[in-house]
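Once you've had a glance at the structure underneath, I'll fire off some questions.
All protein chains of the complex are present and in place, except for one that has been dropped.
Take a look at chain A:
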């Protein structure tokens, strides 16, 4: 899997060309849309109540478009100016901010009814300078504490991200807990490399439990309850149990074999008799 966050910081990686490319790619659009719907589902906002959401790392507004469709009001922050420019061109409804989430938010307490973030957190895990405020733990702490206060109580924040190791998951969740969040990881399709998606589901004010991840294989091509060669093994067992196959070493088989050897000119082939192929007595 390619890891753009290891190439350059986001505001540089997503320059003009990359921002356009990313937004135009229909596969990206599809994946982002699916994950946004899933994140909204995990957010489990009360139905029929208009909500004001924060889209963290909104980029070119691929997820924001879905929020518009679903009828939510939202504000989005992103650190890449080129991405925001594309978002302006696409005329999304939300308010956009050029902001580095690692520097924290300035929103007043209780501003938002929820927050979603699609494929963003992994960008916070690389230090860009040696300055103390640039270390990943410091940035994550600042991010989670200011986010915690910007959310109303009770509410939720759902982050989809691509961790590259278990250490990263531990780092992120411990810092989030220290900032006052409860909740945990939701992993969809854990057995599939391709369809696996990691969601960090954080809650303000406790209450409620972490939802369960989706099972199955994502593309539903295989049934994950049976192993790969199970069916063939099953078939073979059925055949042997059915008793259709005879014991091969009966009298006819022996006579046929002996005939064959004689024809080939093999020496010392025993003569046929009435005892050929007969079972010995048990007392032998």
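As a convention for this text, a contact is a pair of C-beta atoms (placed from the backbone, for glycine too) under 8 Å apart; a residue touches a chain by one contact, two chains touch by 3 or more; residues count from 1.
In the analysis below, contacts and distances are computed from a predicted model.
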item	value
Protein name, per the UniProt record, of whichever chain is missing from view ("Large ribosomal subunit protein mL43", "SWR1-complex protein 4", "Trm112p-domain-containing protein" or "DNA replication complex GINS protein PSF1")	"Trm112p-domain-containing protein"
Which residue of A:27, A:131, A:194 or A:232 touches the chain not shown here	A:131
Candidates A:146, A:173 or A:192 - the one touching the absent chain	A:146
Touching the absent chain when the full complex is considered, from A:25, A:103 or A:164	A:103
Among A:13, A:37 or A:52, the residue in touch with the chain that has been omitted	A:52
Residues of chain A in contact with the chain not shown	49-52, 73, 75, 77, 79, 81, 84-85, 88, 93-100, 103-108, 110-111, 129, 131, 133-134, 142, 146, 152
